[in-house]
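Note that one protein chain is taken out, while the other chains of the complex remain in position.
Think of it as A and B in the order they're written, each chain with its own count starting at 1.
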Amino acid sequence: MAKIVTPADCAQVIRVLATALLLMLPYFVAPFTLTLLTEALILAIWAMSLDVLVGFTGLVAFGHAAPFGLASYAAGYFAREVSPDFFATLVVAEIVVVAVAAATGFVATRASGVAFAIISLAIAQVLFQIAVAWRPVTEGMDGLANVPLPRAFGTSFGEGRAFYVLTVAAFVGAYAALRRLVDSPFGHTLHAIRTNEGRAAAIGINPRLHKWLAFVISWAIAGLAGTLLVFMKAGTTPMALHWTESGNVLAMTIFGGIGTLFGPAIGAITFDVLRDEFTSRFQAWQFVFGLVFILVVLAFPSGIAGIVNVAWKSLWRSRS
Amino acid sequence: MDLNFLFISALNGVVYGAFLLLTSLGLSLVFGLGRVVNFAHGALYALGGYALIEVMRRTGVGFWPAVLAAPLLVFLVAMAIERTTIYPIRNRPEIYSLLMTFGISLMMIGAVEFVWGTATSLITVPALFAGTVDVLGNQYPLYRLAATTISLVTAGGVFAVIQLTPVGLRIRAISDDAEVAEAVGIDTKWLLTLVFGAAAALAAFAGALGAPIFAIYPEMGTNILLDSFLAVILGGLGDLPGSAIGAFVVALTKAIGGGYIADWSVAVLFLVVAAVLVLRPTGIFGRGRIA
Partner (left out) sequence: MAQPLVVQDLCKAFGAFRAVDGVNLEIGAGRVHSLIGPNGAGKTTTFNCISGFLRPSGGQVLLGGRDVTGWPPHRLVAGGLARTFQITKVFGELPVAENLALAARSRAGLNLNMWRRARSAAVADRESEEILDLVGLADQAALRADQLGHGDKRVLEVAIALVLRPTVLLLDEPTAGMSTAETARITTLVRSLVNRTSVLLVEHDIEMVLAISDEITVMTRGRVIAHGTPDAIVRDAGVQEAYLGATEASFW
């Protein structure tokens, strides 16, 4: 008896194929493209973490550069001063990020809408100021430099290909974990809070607790991305915490399509590739990007993922 | 404690405060009226400065005519922006206006960099107010005092219009309750466009007037944008007198704190504002709207 192929099965096959493709890429592409892809995947992790807040909980964060830059600084400092062991560094960076997230999230999640957006921005600004002013540790505007290559499993991960594979593993892991999270009962409560917070409270969901958890989880995943980036770039600067960076990740996420996880991932990759293409040709990257962003907000609020979803649904409808 | 240093810092704070006042009033008006959070306000301020340069360069007029022409140009540009991008999303949640104006600010700053480059332009102080003046034993630039006075007078004019004119009455009505205002026959659509343009003109005027003091460069709007947000939140979104006071609180904190604890003063400011947003979302005076 033939097994009926469901959309879910198909999606799973696509995921496996995509992962295989990603892993095989180093053998086909030039080293420079590989570096670009590595960066794109890191941004994808960062964007997915923002989607948890924006797409699933309904909290639009205007300061998501905060966990990203904070992790870069914590990881970079630890790697340089103590040990470049990747996993040790990651743990330390995550401890810092989660601690700050827990404290600031407690305040931030008491607000919503525009107020939350501004508080989120304020947090990033404070961290930015600290990065600039706390020269003994952060070295001010010059930023941290000379962060060594990460070490894991006894070897150094300097070579492009090895670090790329590490990043792919992180990306796949982050995606799988977040997918699990949003499909879980907890994930559904976030959606409920986003749809109608009063109703959610009236069925026994504790909105503030859940929003706080979503905030901390979102920061933790962003922390993974920040740790990877500081190793990739062998350093970081306060600009990583600048509000334009927060704007970039928000734009990528919205452009990709909030509430889908894969949307922001694609949005981030597209953004990075386009940015690379454009800045080498156009001076007006910011102008074009702003224009595209406006068009997406105006006409395609569901982003790329929205278009994909429509196509996907019509495909399955025509089959049945 | 060097009293003189403190005095000069405070004076600088007042000067900055006068300009921040103009941008904050505009931001607060637009929010109170249309529930629009205008992230492009800083870019409009910058545009005022660049319009000043262009007008002076192309037409050869002096500083003063240009300082009046620049806001007018930005007024028209802003109205066009409102009609094409903000009006279409007026029924969506407020966060969309923040996103939309963020995109607009990216476009505007990108355009500015593209057309004028990223270098800083310095504008010489107009002859009328050149030189320094003796203030309690210090030589203080006369232009700063003059520009401050002009800004304060302009702000006063804005308050007068809001409180005393029929237009101002309509604005206050809509700020209070947009639905009722429409039911009573006030054409909210065009008034919103007009006020958006006027707020932009105020910001542009500040940018142009302040050019001899603060210089002109693409990112000049960023700091004043964030400071304006802080001021308006402190005072209460939509509460004009509150925003005015908020502007001076922010400016003086930055100026005086900046002299003593340098970069940390901004951090402190942000923390205070975050606290206000959480504990008293209607602003310190409790008369504003909840963000």
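Please note the rule applied: a contact is a pair of C-beta atoms (placed from the backbone, for glycine too) under 8 Å apart; a residue touches a chain by one contact, two chains touch by 3 or more.
These numbers were taken from a predicted model, which means no experiment stands behind them.
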Partners of the unshown chain among those that are drawn: A
Contact residue for the chain not shown (choose from A:P207, A:G256, A:G290 or A:G306): A:P207
Residue in contact with the excluded chain [from A:S83, A:S184 or A:T279]: A:S184
Residues in chain A touching the chain absent from view: 180-181, 183-189, 191-192, 195-196, 198-207, 210, 213
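The rule is simple: only the chains that are shown with their structure count from here on.
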Centre-of-Cα separation between chain B and chain A, whole angstrom: 33
Chain B-facing residues of chain A, complex: 60, 62, 107-108, 110-111, 113-115, 117-119, 121-123, 125-126, 129-130, 132-133, 243, 247, 250-251, 254, 283-291, 293-294, 297-298
Residue numbers on chain B that touch chain A, as the complex places them: 37, 85, 88-89, 93-96, 98-100, 102-111, 113-114, 222, 226, 229, 233, 262-264, 266-267, 270-271, 273-275, 277-278, 281, 290-291
